[in-house]
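As you look at this complex, bear in mind that one protein chain is not there, while each of the others sits in place.
Each chain gets a letter, A, B and C, in the order it is written, and its residues are counted from 1.
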Amino acid sequence: MKLAFLGLGNMGQPMARNLAAAKFDLIVWNRSPARADDVVKAGATAAPSVAEAARVDVALTMVADDAALEAIVFDGRLLETLPGGAIHVSMSTISVALAEKLAAAHAARGSAFVSAPVFGRPDAAAAGKLFIVAAGPSAALETCQPIFDALGQRTFRVGAEARLANLVKLSGNFLLASIIESLAEAFALVRKAGVDPHEYLELLTGTLFTAPLFRTYGTLMADRRYQPAGFRMRLGLKDVTLALDAARAATVPLPVASLVRDHMISALAQGRQDDDWSALAEIAARNAGL
Amino acid sequence: MKLAFLGLGNMGQPMARNLAAAKFDLIVWNRSPARADDVVKAGATAAPSVAEAARVDVALTMVADDAALEAIVFDGRLLETLPGGAIHVSMSTISVALAEKLAAAHAARGSAFVSAPVFGRPDAAAAGKLFIVAAGPSAALETCQPIFDALGQRTFRVGAEARLANLVKLSGNFLLASIIESLAEAFALVRKAGVDPHEYLELLTGTLFTAPLFRTYGTLMADRRYQPAGFRMRLGLKDVTLALDAARAATVPLPVASLVRDHMISALAQGRQDDDWSALAEIAARNAGL
Amino acid sequence: MKLAFLGLGNMGQPMARNLAAAKFDLIVWNRSPARADDVVKAGATAAPSVAEAARVDVALTMVADDAALEAIVFDGRLLETLPGGAIHVSMSTISVALAEKLAAAHAARGSAFVSAPVFGRPDAAAAGKLFIVAAGPSAALETCQPIFDALGQRTFRVGAEARLANLVKLSGNFLLASIIESLAEAFALVRKAGVDPHEYLELLTGTLFTAPLFRTYGTLMADRRYQPAGFRMRLGLKDVTLALDAARAATVPLPVASLVRDHMISALAQGRQDDDWSALAEIAARNAGL
Partner (left out) sequence: MKLAFLGLGNMGQPMARNLAAAKFDLIVWNRSPARADDVVKAGATAAPSVAEAARVDVALTMVADDAALEAIVFDGRLLETLPGGAIHVSMSTISVALAEKLAAAHAARGSAFVSAPVFGRPDAAAAGKLFIVAAGPSAALETCQPIFDALGQRTFRVGAEARLANLVKLSGNFLLASIIESLAEAFALVRKAGVDPHEYLELLTGTLFTAPLFRTYGTLMADRRYQPAGFRMRLGLKDVTLALDAARAATVPLPVASLVRDHMISALAQGRQDDDWSALAEIAARNAGL
């Protein structure tokens, strides 16, 4: 089985390296070619263009957003170069609408489309500890499973329609964002009342709020340190907007997402686009006059 | 050290029993006296009135709301009967404003007031596994520590002003309520899109949302079973309203709490006052046309 | 018919003067007695206490809030001094709950309670151009009509239960507040896009938004001038909170009121408690990074 991996950013590079290390026959491509060096050292081949990387059994893409993926699939001709029967696995957090469009486009050409977005940050990608949410034709999912096993600690299959994986992934990012917003408001309240935020965090994480995410985001808020960003505010806004778009298409209101979106826009208006998205705590603090 | 325990409801009864079992010299009182039998069997004495229970070193109260506590303290004359130097420990989830009022009233009479609300449901109370959030004069907190050790698995001290314990406790209930609302919206979205809610819950709890609270509330939502209620919607509304009142007094907006409050009012308008508060999932489902 | 008028603030003083000018047999009282001079010159008598003003057929009250009215009715003994068969007309913007309490208290003593809050600012009060929203026993309303005719340009009767007048009045203040918030957001948007706010206001008031309220509040926003306050932010917050309380009691969510309340709290947190409530425009502007 020949694989291609396109998109070697903060997430894609360690993922591709893991595939090379697992002895897959791997060709890689990135818009700025220097990012490939590391993966080539681990055993992969570098391709000078998308089209030259695309003559494979499975092509995996991991890019920043819808536009970057469309650039690869349409402008870069992944869609038309991929052989009949091959599989395109999109691992990026993209819109449900684009997933639907790509599923239809691949079906029309005799290739298969799998959506397999991930939960996890670059360190989890490097450790092969991602969580993978996969959807697509079941034969294609079977084929991809050994690949997923090399990339993540667990794969969840959520259906035969690729778009469902994106919907579920976006719903997860919505949940994260909404928890961050609620924590932000709680911190504003206790800080203004005179409670030490670090002691407050100990209490939260020592009682009911035991998932690591509470410690992760709570620490950033208690320290008021949003640089370097684990996940940038503007990407958070992008994902919450994608969740709202998907919900709109399904005729489902998401009032908490709407509220979070408004606060994220406010964060951008105050120059926090490159802060970690836990900087929502600063918006809540400001609204409280802190 | 002589103790009194006033209020033997679903929470108070097992708590008092644990104190009796721990060999504290204990007198108990409840509005409907029959609730005392069980605790008396475990070694406590029953008092026929608040005043007759109040000649102790430490009087603990555990009642439903502000009105019930005021009935004990003022109408029932706990305040005037409690000896100088004694301590009143309020373990109920009451308003920050009442905590301030009681702290002042006790200080004026030479007794001490400690707020020590708890996290945990009746089963945790029975197992002595509550989390206790305590605030008040530090000497009084020291005196109470052995009592807290018999009731809970861990005590968090959050300051010398009793009201801070109530504020922190209310902020915790606000966080719970807001997570329930966000989960409710996420379930509405994925259900309408055709994802199986139980599989979705497996995915959430298997990835980032690992705290038991996600499984607890997610299961109720996936099963759509809100009876019997672990925590009733109308009590949830009471607590979110108390959090908003405390935040208003501190001049802190809590937009997510406002939103949750509106949805809880809608739940009451639809007859769900005695459902578990996770029935917010039904409000989200209804708004999505499910 | 003997009248008393209690409460000679910015609204009450011109109202009482109009009653004196209309040749009603009038006795007045105010907490700070100097405010009575002007009305005495117009023909009224000043009473040194509430009780000495209360031996009348109709006692009108016009005070700042619930607490001030309770101080007159209970502490000042209006309730017990008022003769059997007499009428208490409360013209303040008070809570629905207090209206219910006063209606019951008066009924128990054989006097009648009428709620008759008003729309209009001090200049309208001086000109006898108030709008009066009245509710109460219909015989009492009949008796009061000549009084209302001396105070306002039109009286609307909304039922036999006094509380309905307060509910309707609060709903009106909620509508005003929500329009102010929406205007605030619209101004933030067009200002940030580079449209001149005064030209924008001309357009709004020249097309669909023709009621004087749009010009009144729009001008304050376009000028960014919130002093002197026509209606203070903190009183706006009080009224929106009363509307939310009344809606809560009726099990009706008011999501726009919740949102406005949050923004008003933010305004207070930023020191704008004594600005005109149209200073919500500055909160919207700030959230937009202006």
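In this text, a contact is a pair of C-beta atoms (placed from the backbone, for glycine too) under 8 Å apart; a residue touches a chain by one contact, two chains touch by 3 or more.
What you are looking at is a predicted structure, and each value in this text was computed from that prediction instead of being measured.
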Residue in contact with the excluded chain [from A:64, A:268 or A:290]: A:268
Hidden partner interface residues of chain A, rising order: 241, 247-248, 251-255, 258-259, 261-263, 265-266, 268-269
Interface residues of chain B (partner: the chain not displayed): 262, 266, 268-271, 287-289
Those residues of chain C which, in the complete complex, touch the missing chain: 119, 131, 133, 154, 156, 158-159, 161, 164, 167-168, 171-172, 174-176, 178-179, 181-183, 185-186, 188-190, 192-195, 199-200, 202-204, 206-214, 243, 246-247, 250-257, 259, 263, 287-289
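We take it that only the chains that are shown with their structure count from here on.
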Farthest chain (mean CA position) relative to chain C: A
Distance from the mean Cα position of chain C to that of chain A, given in whole angstrom: 53
Geometric centre distance via CA averages, chain C-chain B, whole Å: 38
Multi-chain contact sites of chain B, meaning residues that touch two or more partners: 247, 251-255, 259, 263
